[in-house]
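The block underneath contains the structure these notes are about, expressed in structure tokens.
One protein chain omitted, others in place.
Labels for the chains are A, B and C, by order of writing; each one numbers its residues from 1.
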């Protein structure tokens, strides 16, 4: 590893060390390098201009936190072999490797029934062949099949290093300080219990509750901000419209790989699908939107201009669903203003739901001084967790900006 | 301005306020929105993964610092009219509006004899027509024609708000703390002298010297880092090669607007040039490199793979020029390894020169307590400035990674 | 103001400007300089070693935030005269000027029925005489008698600049990041309503809720941390014991001014009281505790050694009151261990109650887009505020460290 890069600058965590050569090999692989061209937060930079950070950087950050978490557990007496350390770091490094361009929403658009976690698994298996089985432990951990449960819980649970990194990183790059959690403190409170599961030392309870509220605020202030929700919605609408137009025989410019997916019907993933998918990134979509601004289809052209020139539709947010009559009127006005008859394409109600803490699925446990574990929201010391198990919903009405002038 | 965005989140400066409607109108203009798709530091994110920030964000940050600087001057008794405030803020907001995709280096490649400052001026003039002369003061200030010199010095000098913002911003996003200057402190030391020029209160001398050394360190650690220099060099080589191949009749895929510039010969800028230029951004170049990886031309394909897959050539840095014999041998080995005869295309010596402080051009003045001004590097209190007027040069030898295995 | 200090370095807010000469004169006054020797968080540095910051610094910080808040209101069209600006800044600058050494708890100990806000008012009035009435507006605002209510609300309410500064400052110096609120963001959301009261723009709701939860976490993690509660309790016990011993005729070393208060019986405040009080600071108490370590009284000596050598009693915290039998047993063991018969002096149950948000007293209002105001916890958009109106209690049992060995 003499001439290989060993330390990576990270404004969020300081410096990221790469302690094993196999990690470095994965980072160098084109599958992983592609993540440099996939934004972590999609079109959020339209609202928070600093949010141009990438999945590549997030994956490195999560790997760094995994390393820190394992160091902490070792210091508390948990035995962790080198093979396990490598496995856990590889698993989190690759957890997003199957992520397609932009938001999760586009996944279903481009690839029907695939989910990015399935794609990640598919790509991990391909890499495992290439690296002669060196990734097997990582894949087991990723799938939750490894016998020591806490590894999977560090990768995917209500308090995994994925969440710890993305909250802190998104807070850093957006400048929304409400999400600036103290990852160092939270990790220092991690432990394992007799059952081999991940737990939090009881005295860390407030840090965990703070993490849960920080996450809730980040959702409502950033990810589900009405304009963020709008931008993501537009992106889906644009791809949907493009696929529809193409199915109608309209010719639309697109890069070769994007075109392939726009024409592709519903079917199982083939090797060619995978191959082409690993060459797709945000640039293909942005380039397409730039060109589709000139499309003959009013709706497609309108949406693309909205995004590329950041001339976004108006939005109103509410805790209650909108009255259908209000929506009808907006559509009527839209038709009148533009002289069109499909105004319902330009007026939509978008819904966002959040369950701040899911006490059912991979819940958080506290380790009491007596060695027993308690569920966080049932602990007598909790201040807020018991209240965070309720779902909140917001409704966003979008309509053409021109109507409000 | 009721429904317009008035505050923008900036992780670097906190919050950016937009105090005048005309500023908002310029920000909303497609010319300015294009800057969202032009990275501030080109391919530097290959070395510093956090450095994905954009010219858009930098321009807003510089505008914010201009506002702060003018507030400071007003508090010190300098009279500044609203027209002047608007002018100065507009000028710095638009100072990079003519920036093409990626590094300055590409400018000459795409547009021959144009420089991005000329292009900025050209676009400012077009906008001025559109906004019926509202930008006239800004343009005068930008060109240094406005009668009060300090406005131009805030826009473009050895200590302008452009530098203050980009140093702090690039330090923030790369994570290289050596460049984290205290802009608030430096600005609080700004003043004007009897001659109407920008000066620094004498007691701020160490903050200024710290700014100059921080800038020097940022150059050698970030901008002129051997791999940064390499990446920028490759980009130029790639476009050069593409233009050469096209001139030889080879057909290369490219977006319509990029193709236009690849085919364009040397000539004065036409209206079509300008129009097309304002639609070009980093995506056009990245998309081209992604596709040119499959080019039949070995050199073009090799360079593009280097960049897109981040499989970069090896580099060695030295304070002295490399011995020509060493270079010859590298070329010979390259030819042998790849079985080619134009190995000189793949082996290069890159040079970087830095003059940390140019005492001749728009130098920095200190305002003494007696009201007189002194040149910074001639002040009896200076600790380092007198030494920063000397140029330093570094030589970087690049050659195919395959040779070192 | 030529030779006067105009800018003060503050690691929390950056730089603090002092825009009016009268502010500077108050800062220079010995009454205010005394605050340099009064810690902001008492003995908390025994638990958080960074928390050595002073009331002096806090008062400056709060003054700075007041300035920022007034600037924001002006930008939103609220007319504020220079006299009002000065008044509000003076009022917050002096709000703690009557603070005695260490915690609020000591106030009652040293000065019976006085409260530090009364003392602040008393000292303000004395200063007002000295400055020939220049502080009259400030005093009116401080007392809530000024006709425009929002000034008093900025000084003392559920969301005043006092709280904004102390939360952020205490978070900064303790290193407990959970309290690192975004004061800049919160202030940018401030406004006034038709009734002339302080309100928050509705879109700032999450920042306010985040502020309330941050405050709650700071209480339980820092101010009411079991060891913090213990240290504060010990301090009160020490002074109580000293007064008791003195009333019994025991001679205890103390500085002249401290001695005065230890001997003083219950009575109205005289001029001499005030005069001596303004010369008392943390040093008098620490010096006394250092010397009382050698007292012949076991209890006094024991407590003082606990504090000065940081050899603190053991504590257990619980959401429920402790069983009296457990307490009895601890006392019995204490008597046995030390061979004393007043073990009940060394075993105590301490109680801490928190109402995170008091919706009754100076509540927070949101300004809706329609110009109407809503109470925060009744807003349909609130996520948590409705839940923060409930009180939480914790019980802390303390007993000699020697028992647990």
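Note that in this section contacts are C-beta pairs under 8 Å (C-beta built on N, C-alpha and C of every residue); 3 or more make two chains touch, one makes a residue touch a chain.
Not measured: the values here are computed from a predicted model.
When the full complex is examined, the chain removed from view is found to touch A, B, C.
Here the missing chain is touched by one residue of A:33, A:188 or A:335, and it is A:188.
From the options B:33, B:72 or B:210, the residue with contact to the chain not on display is B:210. Note that of C:68, C:137, C:174 or C:295, the residue touching the chain absent from this view is C:174.
Within the set C:22, C:308 or C:326, the residue that contacts the chain not displayed is C:308.
Hidden from this view is one chain, which touches chain B at 177-178, 180-182, 185, 206-207, 209-210, 213, 216-217, 220-221, 319-320, 380-381, 383-384, 387, 392. Listed for chain A, the residues touching the missing chain in the whole complex are 7, 14-15, 17, 19, 75, 184-185, 188. Although one chain is not drawn, its touching partners on chain C can still be listed: residues 3, 8-12, 14, 28, 30, 33, 36-37, 45-46, 48-50, 52-54, 56-57, 60, 172-176, 255-256, 279, 283-284, 286-287, 290-291, 308-311, 314, 404.
One rule holds for everything that comes next: only the chains that are shown with their structure count from here on.
With angles rounded to a multiple of 5, the C-alpha fit of chain B against chain C returns 180 degrees of rotation. Distance between chain A and chain C, defined via averaged C-alpha coordinates, is recorded as 42 Å. With centres set at the average Cα position, the gap from chain B to chain C is 49 Å. Measuring from the averaged C-alpha position of chain A to that of chain B gives a distance of 32 Å. Looking at chain A, no residue sits in touch with two or more other chains.
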